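What you see is the complex with one protein chain gone and the rest in place.
The block that comes next holds chain A.
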Amino acid sequence: MTDKQRDILKNRIAVFFAWVAALAFFFPIFWMVLTGFKTENQAIAIPPLLFFEPTLENYTEIQSRMNYTHFAMNSIITSFGGTLLALLIAIPSAYSMAFNTGRWTKDILMWMLSTKMLPAVGVLMPIYLICQKFGLLDSRTALVVIYAMMNLPIVMLILFNYFREIPKEILEASRMDGTSTLNEIRQVVMPLAWGGIASTALLSIILCWNEAFWSIVLTTTEASTLTAFVASFQAPEGLFWAKVSAVSTLACAPIVVFGWLAQKQLVQGLTFGAVK
């Protein structure tokens, strides 16, 4: 065997194991999706069924019997609301930090990131009691505010990095033409930053959507998001596997797609900008 042939063989083996890993990691998701199309009896059949006649009854029943839309709406409102609020606060700040970088800018950003590292459980009691005092337990408002503040540091950092990539020369040129700050933002910066803002929003939505500490602790039914709704299925043994799978599939599908789209921002956001 020549060296070249050996290299090709090695490469093939590596690719083979890459696929083994990919299939293994994806399998639980595949199995969940599959179970969502089984009847409850098929779902707990022994031995487990790989081939069966698929049914859509779970998907119709989770709506009529479990009010899926209510929880989905809560997830949508809290994650989009939290993201929007975070963006509204972050865009002006990140913009001014990026274009008027001062002595303290780096320290401020680092401090912001450090607040993200506070464990939620460390401030569980104060947040819980504050919500209780203001009648915000089991309310979407509380979650929107918490999610916004939770993601603000990451949103700030990513936006800051995006704004910095906009060449200063473009701004200077428009300033020479006498453009006002407002117009400068509207006509020059925004078109350039739009992609960055959109992908930052995507990342923030993913993080809010999958958040499972505050939603479980602070909500009971009214404001429960999908994470908390799914958690409520922990108790019954062997029941509703098919329906839970259908709920889970619906709850995860959009976010998995978002995740694929936002991979790059995810790397940057989750490593606090340390890996790009």
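Keep this in mind: contacts are C-beta pairs under 8 Å (C-beta built on N, C-alpha and C of every residue); 3 or more make two chains touch, one makes a residue touch a chain; residues count from 1.
By definition in this document, contacts and distances are computed from a predicted model.
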Omitted chain (choose from "Sugar ABC transporter permease", "ABC transmembrane type-1 domain-containing protein", "Glutamyl-tRNA(Gln) amidotransferase subunit A" or "2-oxoisovalerate dehydrogenase subunit alpha") - UniProt protein name: "Sugar ABC transporter permease"
Touch criterion as defined above, residue of A:Pro54, A:Pro92, A:Gly135 or A:Gly195 at the omitted chain: A:Pro92
Residues belonging to chain A that touch the chain removed from view: 10-11, 14-15, 17-19, 21-23, 25-26, 28-29, 31-32, 35, 43-48, 89-90, 92-97, 99-102, 105-106, 108-110, 112-115, 117-130, 149, 152-153, 156-157, 181, 206, 209-210, 212-213, 216-217, 226-228, 230-231, 233-234, 238, 241, 244-245, 248, 251-252, 255-256, 258-260, 263-264, 266-267, 270-276
